[in-house]
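One structure below.
All protein chains but one are shown in place.
Let's look at chain A:
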Amino acid sequence: METVKAKVREFLRGYIADHDFADDEDIFASGYANSLFVMQLIYMVEREFGVTVADDDLEFANFQSIDAVAAFITSKTATPVGA
């Protein structure tokens, strides 16, 4: 779980330099995120964690915060990633 969060946080930093997101902070609330960002976030999740994001998974709730992404990846992988 922590590795997943660290990866997501690292991804966010490559995108938005001057803001540290809390685990439960809404990434989309502040106008930081745009459609390009979402695409890249989805590609990153698929590439880094080997999960397939199906059309039905394209829900706001799955990507809204660092916590949400981590929970989504955990739910998609048979064995939890990391500790």
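Just so we're on the same page, a contact is a pair of C-beta atoms (placed from the backbone, for glycine too) under 8 Å apart; a residue touches a chain by one contact, two chains touch by 3 or more; residues count from 1.
The criterion applied here is as follows: contacts and distances are computed from a predicted model.
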item	value
Chain left out of the displayed complex - its UniProt protein name, from "Cytochrome c1", "Haloacid dehalogenase", "Ferredoxin, 2Fe-2S" or "ABC transporter ATP-binding protein"	"Haloacid dehalogenase"
Of A:2, A:24, A:46 or A:59, the residue in touch with the unshown chain	A:59
Touch criterion as defined above, residue of A:1, A:42 or A:71 at the omitted chain	A:42
Footprint left on chain A by the chain that the document does not show	13-18, 28-39, 42, 55, 58-60, 63
